[in-house]
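What you see is the complex with one protein chain gone and the rest in place.
== chain A ==
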Amino acid sequence: MASGIPIEVSGLTKRFGPVTAVEQLSFAVQPGRVTGFLGPNGAGKTTTLRVLLGLERPTEGTATFGGTRYGALEHPLQTVGAALEADFHPGRTARNHLAVYATASGIPKPRVDAVLEQVGLAEFGGRRVGGFSLGMRQRLALAYTLLGDPAVFVLDEPINGLDPEGIKWIRVFLRNLAAEGRTVLVSSHLLSEVQQSVDDVVIIAKGRLVKTGTLSSLELDAAPRTIVDSPDREALRAVLATAGLDFTEGRNGFIVDEPDPGRVGHAAFSGNVELSSLHRLKSGLEESFLTLVGEQDDAGTPPDSAPPVHSATPEGAPPPDSTPPDSAPPVGNTPDEGGAR
């Protein structure tokens, strides 16, 4: 394994006819760390990765591995392991699929079984890929990346389609790669999917960079709020409105735009309303993320602090599914998300 190769993207622009998929994108990905490449679907993540891997030509700018374009790498698979959309010939066995590319790259045959073993597909090597589940295809795509024991990993939505056990497995897998000093770039449209594995984040929206830095730097100033509930919601609603507090109704109570639970409790107390819960809703990473990738032309009003609703919300603003401390309240900020899966 060659080591310490950073990914460098500089001034990258990619247009498809009149559509600009990626615009003036610049970022760097460091070795020894797992970097999450995040953004909603359609933000330009896959296009960026395809340009980086030499599958598409950039309109402007460069994308290199330590200064070398993918197409100019002496031993591509031994330098970069990449898994994009998991596509295979359905009639070929898993082992033969890998063997074909091992041949093309001059990688010795025993390596094929070694990587199948590594991703937990050892007993399925002789089966045709057509019968594989999505999770098994994802693992086979990862096996492909491991063939050349490369220093850099570029993985497009590798968690998509994995079961909980698979997700746990890939987290450990990614951490281990980084611990060995490799460069790991993992794309996802869901921060929550990768937040337990990544050290750094590169966030794009609409083809432009919106944030790059460590994961912890994401915990921005999205104002903390208070969540409150009462057995008598109508009374609570009246009290909150009287106190002049902005709020939205969720399944587990009202989410109040007020960082201090004390003030909310006081308002309820003054109005003689019994409370069943009262606590602070910490602004989560996901919330910061959604704020960053939200509608940017809505300057100043990130969509998740959209106009508070004072009336009941039978089918208005969708209520959050649940309100544990980290949950992001209203969904619908990412219109092209089409439901996370």
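Throughout what follows, a residue touches a chain if its C-beta (ideal position, glycine included) is under 8 Å from a C-beta of that chain, and two chains touch if they have at least 3 such contacts; residues count from 1.
Following the convention adopted for this analysis, contacts and distances are computed from a predicted model.
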From the names "Aldehyde ferredoxin oxidoreductase family protein", "L-serine deaminase", "Cytochrome bc1 complex Rieske iron-sulfur subunit" or "ABC transporter permease subunit", which one matches the UniProt record for the unseen chain?
"ABC transporter permease subunit"
Contact with the hidden chain (one of A:Leu55, A:Leu134, A:Val172 or A:Ala238):
A:Leu55
Kindly state which of the options A:Gly67, A:Gly106, A:Pro231 or A:Gly262 is in contact with the chain not pictured.
A:Gly106
Can you name the residues of chain A that touch the chain not displayed here?
46-47, 50, 53-57, 70-71, 73, 76-77, 80, 82, 84-85, 87-93, 96, 99-101, 103-106, 144
